[in-house]
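One protein chain omitted, others in place.
Chain lettering (A and B) follows the sequence in which the chains are written, and residue indices restart at 1 in each chain.
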Amino acid sequence: MARTLIHAPATARKGEVVEIRTLIGHTMESGYRAGSDGRTLPRDIIRRFTCRYNSEVVFSADFYPAIAANPYLAFFVTADSSGSFTFTWEGDNGFAQTESATITVT
Amino acid sequence: MNHTRPMPDRPRRLLLASAVAIGCGVAWRPAHALSDVLSAVLRKYTGGAPTREGKVKFDIAPLVENGNTVPITVTVDSPMTASEHVQAIAVFNEKNPQRDVIVCTLTPRVGRASVSTRIRLATSQQLVAVAKLSDGSYWTHTVDVVVTLAACIE
Partner (left out) sequence: MISRVATLAWLLASAGALAQTTGEARRSGFDTMSPALRAMQRDDQQNPGMLWVADGEVLWNKIFGISFSCASCHRDARKSMRGVAARYPDWDPIDKKPVDLTQRINLCRTRHQLVLPLPPESEEMLSLEAYVAYQSRGMSLAPSTATELEAPRARGRRLYEQRIGQLNLSCSLCHDQLAGHVLAGATIPQGHVNGYPTYRLEWQGLGTLQRRIRNCLSGVRAEPPPFDSDEMIELELYLAQRGAGLPVEAPAVRP
């Protein structure tokens, strides 16, 4: 389980555009770096991030090796109903992690 | 006998030639004119559809202390309604081993078309952010970035 830090507001007014900020610990080994023995270290990156809002995908991103280690991703969502956000990261070597946050919309 | 010049002829010509060359080297490609590499990448991404500069703001420091982690923000001017919104934001680079950096897919529920992340830059180069709008148009913003390295590398 990788470490994650997520900032998603717990409450919002209906129609308010809120910022969601995510940080996940991952080396994002690019596949272009040489190890100390001189051989290229194999690629090991997070390839996809998905944000679901009450089960519907609202935002997603495809990461490539040019995304820095410990990927940070911030984006916006319009708060239209109470419920939850589900954040999923998937990547090489079967990497898969899901985190969630609830939101109350008034 | 009395031919006193401020500087001998040959070195002076060399100096002038270098100054002109440096001047040309800096100005041979006006800022934000898309390089051939990025033009080709954009053509592939849009499937040949034309792109226009505008609507997109690519925020990145012009001078970067370390290419390992470079904060960027791409913002697109759009009302983000069901009928008029940004469908995708992509960033491409010129000189990394691979052109792609990130491709984001947005829906109208995103509310504000602004994405921030941190990227890797192998060297000083040009980058382009492209937005695909719901009306099928593509908009871009091109930036030139200088990358330096920390002096004591591990």
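What we mean here is this: a residue touches a chain if its C-beta (ideal position, glycine included) is under 8 Å from a C-beta of that chain, and two chains touch if they have at least 3 such contacts.
Bear in mind that the values here come from a model prediction, so they are computed numbers and not experimental data.
*Asks:* Missing chain touches which shown chains?
*Replies:* Per the contact definition above, the missing chain touches A, B.
*Asks:* For the chain that's not shown, point to the residue among B:A33, B:A82 or B:L149 touching it.
*Replies:* Touching the chain that is not displayed is residue B:L149.
*Asks:* Specify the residue from the set A:L23, A:L41, A:V57 or A:A101 that touches the hidden chain.
*Replies:* For the chain that is not drawn, the touching residue is A:L23.
*Asks:* If I consider the whole complex, including the chain that's not displayed, which of B:T69, B:Q87 or B:S134 touches that chain?
*Replies:* B:T69
*Asks:* If you put the missing chain back, which residues of chain A would it touch?
*Replies:* Interface residues of chain A facing the absent chain: 3-5, 7, 21, 23, 25, 27-28, 68-70, 72.
*Asks:* What does the interface between chain B and the hidden chain look like in terms of residue numbers?
*Replies:* 61, 63-66, 68-71, 118, 146, 148-154
One rule holds for everything that comes next: only the chains that are shown with their structure count from here on.
*Asks:* At what distance in angstrom does the C-alpha mean of chain B lie from that of chain A?
*Replies:* 25
*Asks:* Quick check on the complex: what are the chain A residues that touch chain B?
*Replies:* 17-18, 21, 30, 32, 53, 56-69, 71-78, 80
*Asks:* Of all residues in chain B, which touch chain A in the complex?
*Replies:* Chain B reaches chain A through residues 68-71, 80, 93, 96-98, 100-107, 109-121.
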